[in-house]
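Working notes, beginning with the structure itself.
All protein chains but one are shown in place.
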Amino acid sequence: MIKMGVIGCGYWGPNLIRNFAAQQGAQLAYISDLDEKRLNHVGLLYPAAKKTRNYREILEDPEVQAVVVATPMSTHFPLGREVLEAGKHLFLEKPMATTSEDCRALNEIAKKRGLQIMVGHTFVYTPAVRKIKTLMEAGELGEIYYVNISRVNLGLFQKDANVVWDLAPHDVAMLNHLFGADPVAVSAIGHCYVQKELGIEDVAFVTLEYPGKRLVHIHVSWLDPNKVRLCTFVGSRKMLVYDDVSPSEKIRVYDKGVDVQPHYENFGEFQLLYRSGDVFIPRLDTVEPLKAETAHFLDVIKGAATPLSSGEHGLRVVQVLEGACRSMAENGRQVALKYDA
Amino acid sequence: MIKMGVIGCGYWGPNLIRNFAAQQGAQLAYISDLDEKRLNHVGLLYPAAKKTRNYREILEDPEVQAVVVATPMSTHFPLGREVLEAGKHLFLEKPMATTSEDCRALNEIAKKRGLQIMVGHTFVYTPAVRKIKTLMEAGELGEIYYVNISRVNLGLFQKDANVVWDLAPHDVAMLNHLFGADPVAVSAIGHCYVQKELGIEDVAFVTLEYPGKRLVHIHVSWLDPNKVRLCTFVGSRKMLVYDDVSPSEKIRVYDKGVDVQPHYENFGEFQLLYRSGDVFIPRLDTVEPLKAETAHFLDVIKGAATPLSSGEHGLRVVQVLEGACRSMAENGRQVALKYDA
Amino acid sequence: MIKMGVIGCGYWGPNLIRNFAAQQGAQLAYISDLDEKRLNHVGLLYPAAKKTRNYREILEDPEVQAVVVATPMSTHFPLGREVLEAGKHLFLEKPMATTSEDCRALNEIAKKRGLQIMVGHTFVYTPAVRKIKTLMEAGELGEIYYVNISRVNLGLFQKDANVVWDLAPHDVAMLNHLFGADPVAVSAIGHCYVQKELGIEDVAFVTLEYPGKRLVHIHVSWLDPNKVRLCTFVGSRKMLVYDDVSPSEKIRVYDKGVDVQPHYENFGEFQLLYRSGDVFIPRLDTVEPLKAETAHFLDVIKGAATPLSSGEHGLRVVQVLEGACRSMAENGRQVALKYDA
Partner (left out) sequence: MIKMGVIGCGYWGPNLIRNFAAQQGAQLAYISDLDEKRLNHVGLLYPAAKKTRNYREILEDPEVQAVVVATPMSTHFPLGREVLEAGKHLFLEKPMATTSEDCRALNEIAKKRGLQIMVGHTFVYTPAVRKIKTLMEAGELGEIYYVNISRVNLGLFQKDANVVWDLAPHDVAMLNHLFGADPVAVSAIGHCYVQKELGIEDVAFVTLEYPGKRLVHIHVSWLDPNKVRLCTFVGSRKMLVYDDVSPSEKIRVYDKGVDVQPHYENFGEFQLLYRSGDVFIPRLDTVEPLKAETAHFLDVIKGAATPLSSGEHGLRVVQVLEGACRSMAENGRQVALKYDA
């Protein structure tokens, strides 16, 4: 039984609380929030957990082994550091921190102290992404030409982060995981429509280049009437569409594509064959991603698993976001990405 | 009764032939194609039209008043010039020509000779676009922040034009018409996945800036398993989604959006209000756009109408496409657009 | 603070437990289930509630004011009676009981003892049904001609009830509520495909006649690959489609229909006008129906509300189900329905 505390009962925290509370191997010992009303509201559902407005109370309890931080992005680093320095394993919501420097600092402390960091990149744990990874590894899609992603909806407008920091971490974490690689370059163009005075981008177009010239285009926006979460993988053998908004048919594999005929003597003979084929919708497990993610964290603490979304993984996501913002500031210039060895 | 001929019985020509043949005010006197088999196949359906492999036969008939050119893009200019020089009114498929210079030359000849040019920008004539124009002019959407467009499908791969020249003319023509204005700048990024050796882009992302800082993002692609024709208009009052693939609900007006509160004293008090509202799907006329378009051309010839998609309009579309390609060649640099007075 | 207990931690019970636990005005004091494993599993989430395998423990606690019964249908009557006889208010899952006689008996005990009964006809509390009621009362739909309902999905197969008892209570409760009236006749045809040996119908077609010749057709099935929850209201002015499976567009109002021209001299002149019009999708509140339903029960106990789904309402639903089964047994003969004054 791993004794835990959760800091942050706002928008996302309660989902983590609910899932950790339901895990057999965990004991939800503390929940914490600065806002007393919010704390009491959530506390009502988990009367066995101690409520505290002072998160240090959690850090000072020697029996607590792990702490979950689900607070605004800007507090991830200072809170995360305190958690690690108190000798607790750390579950940090995404993005890991607001700078890669801060991420590196957290990883170093964890390494020194032999503690685990896991970042809440939930998409890595969804049945859909797991299925896509299986299909890709089995060569079903062939060589990936490019991936096109739309992740748009109306609001929620953030005041401390632009739309890239808010929405793109999902995509970058997912793609790094699927490709088993990190992008070598990024470019981005962003626009401020609603929060012009603040200079906070609410619409952005990000292009990632992964090794092997695989390109990814991501459209993120807070300004669209419909919630769209659509990823199209265009491969040399098949195409795959992942529609995360669809309740029952998240993944569709299209057995169609384009074949370049290998031999032709001149342009006149040049032929592109256009295959139209069947569509296949694989059944997915119906497990809640957060259930898999929270169980994975417990396994990681027990030494039974290596984190899929480790601090190292979280750092590289942040490096990509930093690169995207640098590119936006320079009107879309491509930025090369380098990672620590 | 306006006596006419159509040059080109390939992919699109038969649609124009069918519509002109059904117009009361027109007499389809000639159809022409270099390919005898194709000519005979189409001729079967229009036995009253004279079939000829030599289009000059049409031009030499003094009774023919108007000629339709629906041939590959690269022949638009030479054929169009011959038509005008033979003293016939000209209906040219889109894009008007492969260079703005050629478009200008055509417009000059037409002007000198008092002839009409109309370019086949069909979208301008769809009930959906007419409805959007009505709604915009009535102020329903408020000030337009930006427009996001996806126009993607699988193939048809062209060998003499990239995806921007193939698909984007629809969007540029539609937006110039809707805004009653031309873009002042364009940038574009393109990629060659399938036809790498030929350097023909099959995926591109184009950004247009219209006067008043209104931005448009267009994603065109020949590499997507699904046919998508989706335009999202984000306005200060309402949002509108135009889904041209939907058989019965092409336009949806969302009474939702984001309100910036006018007065706030500091960032802490800053508030964005997020309105969620009703959706309205207006009934559209079910007329075939080509029926409206071909009727309009007859009206133009008779002097009863000014062409919505004139040679001037067609030229400006081509200027934008040229700018987009220049930007693609320079890795996405923004290109300013200037038009003749 | 109303002290409560919940009997039944199976399929539906946990939803009621979760909602009562989150209500400010309620104290979830007990949860009970015969299955210890199930009880412990649910109990984990509500450590403040006392767990007991013996539901009588709840009835014997003099401080408990209300008891929720969410157990298999056949136990509704005996458990409900005990609850009432112990002097507690009763929340009974639907259907109220397996016979109208049992429902009447429960209502009588409640009346004698001055206790409230509320039946868990959730649909009555959904934002969609509330909206439909508002639209109907405002005359938006005109006179209702008929309602067509599909409520089908794959399984869950019941062993102690056929598909009519399992699925149709939702529809009957909803319609009685919307019409503010009870059907005067019912007919039904049922089929046993999978559980032939048991004679348990898994597909049925039920026809209800409401006063004023308003007809309702209901198709219920456990044998359909897709979950469908579709109600079409055909009115003299407008049509309304209620798709409960749609996440964001549950209600669509179609401004189209059929007009009979009032004056015509003979059949040859007879004209039906066919209106095709706009579609309107009203925004709905996003409240969870069970939240509204459980709050309503607390209001009912406090005397602040009259139950929308009272014991009387629950009885009439059961009478309709009984009539439908009688009709099925007689191969679809229409059965007249009579209610207590």
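Order as written gives the chain letters A, B and C; numbering starts at 1 within each chain.
By our rule, a contact is a pair of C-beta atoms (placed from the backbone, for glycine too) under 8 Å apart; a residue touches a chain by one contact, two chains touch by 3 or more.
Only a predicted model underlies this, so the values are computations on that prediction, with no experimental measurement involved.
Visitor: Which of these, C:18, C:51, C:131 or C:219, touches the one chain of the complex that we don't see?
Guide: Going through C:18, C:51, C:131 or C:219 one by one, C:219 is the residue touching the chain not shown.
Visitor: Would you indicate which residue among B:45, B:287 or B:329 is in contact with the undisplayed chain?
Guide: B:45
Visitor: Of the listed residues C:103, C:241 or C:300, which contacts the missing chain in the full complex?
Guide: Looking across C:103, C:241 or C:300, the contact with the absent chain belongs to C:241.
Visitor: Touch as defined at the start, partner being the missing chain; which of C:38, C:191 or C:237 qualifies?
Guide: C:191
Visitor: Among the options C:91, C:179 or C:254, which residue touches the chain absent from this view?
Guide: C:254
Visitor: So which bits of subunit A touch the chain we can't see?
Guide: The list for subunit A reads 249, 255-256, 276-283.
Visitor: Over the whole complex, note the residues of subunit C touching the chain we left out.
Guide: Contacting residues on subunit C, toward the hidden partner: 145-146, 148, 150, 152, 154-157, 159, 187, 189, 191, 193-195, 198, 203, 205, 207, 215, 217, 219, 221-226, 232, 234, 239, 241, 252, 254, 256-258, 260, 267, 270, 272, 274, 276, 331-332, 334.
Visitor: Considering the entire assembly, which residues of subunit B contact the chain that has been omitted?
Guide: Residues in contact with the chain left out: 21-22, 44-48, 227, 247.
Operating definition for what follows: only the chains that are shown with their structure count from here on.
Visitor: Rounded to a whole Å, what is the gap between the Cα centroids of subunit A and subunit B?
Guide: 39
Visitor: On a C-alpha centroid basis, what's the spacing between subunit B and subunit C, in Å?
Guide: 53
Visitor: Of all the residues in subunit B, which ones touch at least 2 other chains?
Guide: Within subunit B, residues 256, 276 contact more than one other chain.
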